[in-house]
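Note that one protein chain is taken out, while the other chains of the complex remain in position.
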Amino acid sequence: MKFISKYRRHKLATPLLLLFALFGIGLTFSVASATEAPKAVDAAARSTLIEEGQQIFLKGCSSCHGLNSEGGAVAPSLIGVGAASVDFQVATGRMPMQDMSQQAMRKAPVYNEEEVAALAAYVASLAPGPRAYTNEEITWERDGNTAEGGELFRNNCAMCHNFAGQGGALTQGKYAPTVMGVEPKHIYEALITGPQAMPVFSDKIITPEEKLSIIKWIKAAESEPNLGGAALGRVGPVTEGLLVWTFGLGLLIGIAVWLTAKAR
Amino acid sequence: MSKELEPLADPGLPEHIHRKADTDPIAAKRAERQVAVLFSLSAFGTLLFIYSYFFIKEDQFIFIPIMGSNNAQQLGIGMGMAMSLLFIGFGAVHWAKTLMPDQEVIAYRHEMRSDDSDRDEFVKAAKEGAEIAGLGRRPLIKRSLAAAAGLAGLPAILLLRDLGPLPGNALNETSWKTGTRLVTDPGDRPIKASDLEVGGVAQVMPELPAGKKRTLENIAKDAVLLIRLRPSEFQLDPERLSWTHEGIIAFSKICSHMGCAVALYEQTTKHLLCPCHQSTFDVTRAAKVIFGPAARPLPQLAITVDADGYLIAKQPFTEAVGPSFWERKS
Partner (left out) sequence: MSARERIAGNVANYVDERTGAAAWMKKNLQKVFPDHWSFMLGEIALYSFLILLLSGTFLTFWFDPSMRHVVYEGSYQPLKDVEMSAAYASTLHISFDVRGGLLMRQIHHWAALIFMAAIVVHLLRVFFTGAFRKPREFNWILGIALLTLGIVEGFLGYSLPDDLLSGTGIRIAHAIIQSIPVVGTYLSFFAFGGAFPGEVFIPRIYIVHVLLLPGIFLALITVHLMLVWYQKHTQYPGPGRTEKNVVGYPLMPVYMAKAGGFFFIVFGITAFLGAVASINAIWLYGPYTPGQISAGSQPDWYMGWLDGLVRMAPPLETHAFGHTIPWNILLPGLILPGIIFTGMALYPFIESWMTGDKREHHLLDRPRNVPNRTALGVMSLTFMLVALINGGNDIIATHFDLTINQIMWFSRIGIIILPPLAFVITKRICLSLQRADRELVLHGKETGRLVMLPHGEFIEIHEELSDAKKFTLTQHEQPKAIALVEEDARGVLNPKGIRAKLQARFSAANAENIAKPTAAEVKELESGHH
């Protein structure tokens, strides 16, 4: 107590308290909004992949998508969406949806690889639809062309996902997420299934080779070092202006204060 | 002024407080050493610059926490240059603050206004000058001078005429004519209706005659967005509905607001969003504006299929594409 009352009028007391309060709020918020760890799912009984998928579906998906995947008030029908959609949505953690907000967020997946495969097999059995892919068969490194991929990306993807694939805003709270750190097969599946607000890019419009080039460019952008210094989010002038007004001017004005202060 | 309203008296400049370096020679020496250290750091920065410029390879990268992987040479010459400049500044300022005299000095202001004798002399000189020139007595000179001077400025303006051609009808025309095939952009592949799935989009351009190259000026007017919906999802009048084909609808990609490319298609809401100023267009109602500053819907291109099943334009655009202008009729 003595310490506090002794230093309560110290010139650094207010800024330090402010810092402490901000840190405390941030810590409390991040703890409170932490997502739960994925629950362990009971091992399904030994059965075929499709039956296994159906069991998982009934337990985790039917409450929104209907017992026969016919859809409902809050979720669309899954008949005909194909294994590709399931692999994309469930393996990226978007499904099951955390809350009924504007769109499904990418998060830690609830189901493991085998369960995803089972679900995909089940949904694929309902009606023909685009098939799922594996990372190995997406031969972007061998068959893609980075420069061509960049042209395609800027023509077809940058308007939603931003020039560097960092993501962008859509209307009414929807958003195009970042494409960085996404597995090649998921990029491919997203292109062919058009998840949520994203349109479908049919193979005749963007050929499979062109899709591989897009993936190659995305991977190149992902691994590209920041050539000029800290990237500031790769979103352009907004963060650059923010840096000038906070760090840049702040530092210069601070130096001006030091410069005109009387020396001891 | 009455005594009650008199302000407090000016106590004059405060007494000068000496700095440590003013009175204590050891402190002065210390300040001197500090300045020298700062200048030396600048020299070190210059050396860092020279080393980085000549001896760090251009393709070397270095990882710095928070900043990520950066180009080592760029970082080296940048930091070297920054240090070499910064520490000269810090040194000079520290020198001024600690060692140079910091006694405040008073100088006196003079009124800006010149004194009356100067003013009178100026007025006299100006008047005399004007009289000698004789403008007042010779109106013919005055008027012809005014005419000549006024006209002399004209060539400067007229010389600018060839800055560019007159707009003519250029703003109302695009490369889309009756029967022009829609081709993918990039790729220039013609498109069949079955190539586009429901919920899909395609960036398209008009097919160019053989040998012709597409220019940016073409793209700025010809860019079109093809979208496929289910035919039942349209809320169009019969004429506009006839401009679609099996649920495929085509719009100019050039925003009717200020000309950005509108290609953000939301499959779930069937809305098109322009990322520049957030104008939102409803595809099911012929790109009617439902939010944002755009005042007109996107022009719709009437499409159909040709004998081989490829999508073609039924007719040119019925209005000018892109932003509004004075001569635009609607």
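Letters A and B mark the chains in the order given here, with residues in each chain numbered from 1 onward.
Keep in mind that, in the parts below, a contact is a pair of C-beta atoms (placed from the backbone, for glycine too) under 8 Å apart; a residue touches a chain by one contact, two chains touch by 3 or more.
Worth saying up front: this structure is predicted, and the values here are computed from it rather than measured.
> Looking at the whole complex, which visible chains does the left-out chain touch?
A, B
> Of the residues listed, B:Leu160, B:Ala210 or B:Ala307, which one is in contact with the missing chain?
That would be B:Leu160, which touches the missing chain.
> Given that one chain is not shown, which residue among A:Leu67, A:Ala108 or A:Leu251 touches it?
Final answer for the missing-chain contact: A:Leu251.
> Determine which one of B:Ala261, B:Ala287 or B:Leu311 touches the chain that has been left out.
Going through B:Ala261, B:Ala287 or B:Leu311 one by one, B:Ala261 is the residue touching the chain not shown.
> Touching the absent chain in the whole complex: find that residue among A:Gly26, A:Gly72, A:Pro208 or A:Gly228.
Answering carefully, the residue with contact to the hidden chain is A:Gly228.
> Under the stated touch rule, tell me which residues of chain A contact the chain that is not displayed.
9, 102, 146-147, 150-151, 154-155, 158-164, 166-169, 171-173, 175-176, 217, 220-221, 224, 226-232, 234-238, 240-245, 248-249, 251-253, 255-257, 259-261
> Suppose we count only contacts with the excluded chain; which residues of chain B make the list?
3-14, 53, 58, 67, 71, 73-75, 77-79, 81-93, 95-97, 100-102, 104-109, 111-112, 160, 163-167, 170-171, 185, 203, 205, 216-217, 219-221, 223, 253-254, 257-264, 274-279, 289, 291-296, 322-330
Going forward, only the chains that are shown with their structure count from here on.
> Help me check something: in the complex, which residues belonging to chain A touch chain B?
Residue list for chain A touching chain B: 151-152, 155-156, 159-160, 168, 170-172, 174, 194, 196-202, 204-205, 207, 210, 225-231, 258-259, 261-264.
> Provide the residue numbers of chain B that touch chain A in the complex, in ascending order.
Touch residues, chain B against chain A: 17, 19-21, 61, 66-71, 74-75, 78, 93, 97-98, 102, 184-187, 189, 191-192, 194-203, 227, 261, 263-269, 271, 273, 275, 278, 280, 291.
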